[in-house]
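Following: one structure in structure tokens, then a few remarks.
The complex appears here minus one protein chain, its other protein chains still in place.
Our next item is chain A:
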Amino acid sequence: MTATAPMTGGGVKERHSAAPEVRERNRRRASRRNVGSALLFLSPWILGFLVFTAWPMIYSAYLSLTDYDVINDPNFVGFENYAQLAADPKVLLALGNTAFFTLVQVPLYIIVSLALALLLDRAGRASGFFRTVFFLPKMTPPVAVGVLFLLLFNGQNGLVNTVLGWFGIDGPAWTTDPAWVKPGLIFMSLWTVGSSVIILLAALRNVPETLYESAKLDGAGFWRTSFSITLPMISPALFFIIIVNTIAGLQTFDEAYTAFFGAGNTTYSNDAALFYVIYLFQQAFEFLNMGYASAMAWCLFLVIMIVTAIQLIVSRRFVYYEGDR
């Protein structure tokens, strides 16, 4: 007995000390199983990401260091493409056009989206109908929007100038005057505010009514309520739209290309509409300078990363998340 007692005691002790290890082992095993299951379910996406995103990105980084025309093998040229890019006046022109477009278009887009969302929020039962109406233009293919731009903004007899004429305003040549090409494209881009309106409307509907009631009791007016309650409460949605539209602005291509460089104008173009991605496309698919185009793509990626990082830093100060402490 005495011989077994310590053993028994030791066994109990061992079981006590072993139990957490077993539990840990089981937990790890379960965790590994979960990770395995998660990876299995995620594998289509992971595979797609690796094949269609990660690999092309890595490969384009490699191509950016080469002279490559699709037909012949890439010829390694080091950082020559990047040096050439820095000295290319068209790159500067395209960057300037893109920066102007983004800086003007994004705030305007947000203001119009927000205004329409606020109107819809007060539209009562009719809001469903108008929500659909506002969203419908978003369904229009961008190429069609580019063609539509040429028709609506035609300086001679386009609808926009016709309407301006009713108010005694002699509209400009939106599609041919370099000074008005970018403003025209910016106005045309408002055609697709529908998706942002829907997001902002959802955010507005999520603001607790009690906050407005409290503010009203405290005597807050419209502006005070808007700036102290509405805007902070929808700031995450606003921030999302700003980020997404800034990136879209920096990558703008379809409408301007269709209107000024594609089927709408096979020979006429306008430097005022030469956005960065259009120039990149020309280098890649018209001149077959794939190496140079890849270098351009990586520079754009860098610019977008920096701009987005700045926006994220700034957002810490201005964006309010309800869950945050």
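Criterion: contacts are C-beta pairs under 8 Å (C-beta built on N, C-alpha and C of every residue); 3 or more make two chains touch, one makes a residue touch a chain; residues count from 1.
Note that in this section contacts and distances are computed from a predicted model.
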Listed names "RNA polymerase sigma-70 factor, ECF subfamily", "Formate hydrogenlyase subunit 4", "Extracellular solute-binding protein" or "Cation:proton antiporter", with the criterion being the UniProt name of the chain not displayed: "Extracellular solute-binding protein"
Of A:52, A:227, A:268 or A:318, the one touching the omitted chain in the full complex: A:268
Touching the absent chain when the full complex is considered, from A:175, A:230 or A:252: A:175
Where the unshown chain meets chain A, residue by residue: 58-59, 62-63, 66, 68-74, 150, 154-158, 170, 173, 175-178, 266-272, 282, 285-288
